[in-house]
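Apart from one protein chain that is not included, each protein chain of the complex appears where it belongs.
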Amino acid sequence: MSSQVSTSADKPRTALVGRLSSWLEPLALLAPAGVWLGLLLVIPVLLIFQLSLVPGIRPGQVVNPSGIENYLQIVQEPIYLRVVLRSLMFALGTTLICLVLGFPVAYLIALVVPKQWRNLLLVGFVLPLWTSSLLRSYAWITILRPTGVLNTFLKAVGLPAIDILNRPPAVFIGMSYSLLPYMVLILYASLEKLDRRLLEAAADLGANPFQAFWRVTVPQSLPGIAAGCLLVFITGLGDFIDPELLGGASSMTMARLIYNQFLGVTRNWGFGSALSMVIILAVSLAIALLLKYGDRSSANL
Amino acid sequence: MPRSLLWSSRRQFLTGSLTALSGTLLSGCGWTLAEVRQDAPKVGDRNELRIYTWSNYIDQVLLEEFIGQTGVRVIADTYDSNDVMLGTFQAGGRGSIYSIVYPSDYAVAKMIDLKLLAELDKSRIVGLENILAKFQNSQYDPGNRFHVPISWGTTGLIYNSEKLDPPPDDWDYLWQHQDKLSRRMTLLSEPREVMGASLRSLGFSYNATDPGELKQAYARLAELKPAIATFTTDAWRDQLLAGDLWLAMGYSIDAVLVAQENPKLKYVVPKSGSSLWVDTLVIPANAPNPEAAYAWINYMLQPAVASQVTERLLFATPNAAAYDQLSTQLRDDETLFPPDSVIERCENLEPLPQKAEEMIEKYWTQLTSG
Partner (left out) sequence: MSQIFGQNRHATTDTGFDVELRDVFKFYGSEAAVRGVDLSIRQGEFFSILGPSGCGKTTTLRMIAGFESPSAGQVLIQGVSMNQVPPYRRPVNTVFQSYALFNHLTVAENVAFGLRLKHRQNREIEERVGDALKLVKMEKFTNRLPGQLSGGQQQRVALARALVNRPAVLLLDEPLGALDLKLRKEMQVELATLHRELGLTFVMVTHDQEEALSLSDRIGVMNQGQLEQVDTPNHIYEQPRTSFVADFIGDTNLFHAKVEGYHPNMLWVTTERGLKMTAKPSESGAALTSGQVVVSVRPEKIRVSLIPPSDTQVNWYEGRLRNVMYLGTHVHYQVELQSGDRLTVMQPNTVTDSPGLDTPMYVQWAYSDCLALPREEP
């Protein structure tokens, strides 16, 4: 009897030890990355989360988490909701514009342009990234203002002037300009890997180039599209320079609001942390969706 | 008060501190905005002085002449708002590398409150007597125990005198000519300044703390809002010069610069009063190199140096001896050196109680997100 008991107890234990040791090796290998991840990502986020639970905390005060008032404030004040919505609108709109403009460009560079020109074109496209984002926004002011470059041109060709500076369209233009290179780079990387034999197969089955594009090229580059959109969306969500300089009087965004909480008049770090957590959550959600989506498409390979 | 970000940036391009500039501009977010330099400071190096300043107060000539006189190498990091500078100090760490900082009036008060400043040993300072009497005893630091004023100015309206006739003379003008100015005017992107202007137009103090007064000021701004093209501290420049904007709320120090490019751009300090700001030199409490800091203060107080810097960088010096050495053209510039009657109508921005600050912050968010 007793021996039976002991064996039945031993078995799971050895199994457990076996399972543990099978975990040990990867754990050891992952440890350095884990330490980095912990130091640079997990701990800061936890700190922000802790701060977000202290209503109205300011620099120099003791962190003493006490409740979710900061979060309630975001939900209860319609004004903050409006800021959130505006940020989302700017980020989503920019993502869409970048996708629509970036896809043909990436497609051209990856599939049409001769190989020896590709790198040059890509560098040309990425060149704007080397200038400061602030200077780029100021350049757009010069272009878009009522008597600026754009309207001078429109007038010269007999078209009516457009007054878009200090309105949302200008923000979309500025942000799209800044983020388009990222989209193009990522889509290029994805399209360049496209198996052209699949396009031949599609043509062979009766697809004209247009049909082949929609039925093969686009689905095949979906992971790239998703990654590009995500990057542009996240970066767009964090941009406050373009909205502020180009968007006119009503251009408060999440990023600027957070900035103001940390460095502005009141220094409400608690509320700022709560706002940050909302963004972190939104971005994490987007990444989780991408991973899930990416998994499915990689299973297709 | 943030100002002249791009404008003085251009100066920086000319004087060659390109790296420092791109660092400031590229970093984009509050935490790193001030972190121009990446190299670790060598604390205690007697021959090195790190200063933390507005970009428009520093140029290569100044740094080279200082090293010529004293043998101390200066590394200048720049910021574009007092809040960023305060953030750097409050966030700890980086603040401790500087021996000289250039806070504005209310930031001086805040830093004194937070015990971030060292009391100045006036026996080690030469030339303090040249500072104009009206700057010798400030509201924000009674007895000037912690600071030396280096520059001052006012907030007002910069306008296109060809387009606006009669010219603006007071804050009320904005509301009265709201239709004409629709989308042709900008206000500062500074909650305290904008609220202050509205408060003044209602006859209240720039530093009002009464919730009722603040609410009225906000309501008045909300009324003006549809006509405001945008809130910006410096992006109005090109548009004002090009004639796309007719009026911008701005600082006297910026008005001088645009007026030089286009004389029909004029500056006025509103009749009902505005803010008077002073930028100062202070030594942080834990400055690594106070010796060099005093050398810098004494250097900047030399009338010849002060007047040359003023001529070159165009700001108003509070140094009477330096003022006397300026060219007549600059001395007579009422934008830079307004008459005492104008200055009397102005107030310094003062630190506000937290309650009032929170209200202003909230009103500001409402105003800019509506």
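Labels for the chains are A and B, by order of writing; each one numbers its residues from 1.
Here is the rule we use: a contact is a pair of C-beta atoms (placed from the backbone, for glycine too) under 8 Å apart; a residue touches a chain by one contact, two chains touch by 3 or more.
Quick caveat, the model's predicted, so the values are computed rather than measured.
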item: Visible chains in contact with the missing one; value: A
item: Residue among A:Asn70, A:Asn151 or A:Gln220 that touches the chain left out of view; value: A:Gln220
item: Contacting the left-out chain in the complete assembly, out of A:Gln61, A:Thr147 or A:Gln211; value: A:Gln211
item: Chain not shown, touching residues in subunit A; value: 195, 197-198, 200-208, 211-212, 215-216, 219-220, 222, 297, 299-301
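The rule is short, and it goes like this: only the chains that are shown with their structure count from here on.
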item: Distance between the centres, which are taken as Cα means, of subunit B and subunit A, whole angstrom; value: 35
item: Touch list for subunit B against partner subunit A, complex; value: 5-6, 21-22, 25-26, 28-31, 81, 83-84, 86-87, 90-91, 114, 183, 189, 191-192, 225, 228-232, 235, 238-239, 242-244, 354, 357-358, 360-362, 364-370
item: Touch list for subunit A against partner subunit B, complex; value: 58-60, 79-80, 82-83, 86, 132-135, 137-138, 141-142, 145-148, 163, 165-166, 238, 241, 244-245, 247-252, 257, 259-260, 262-268
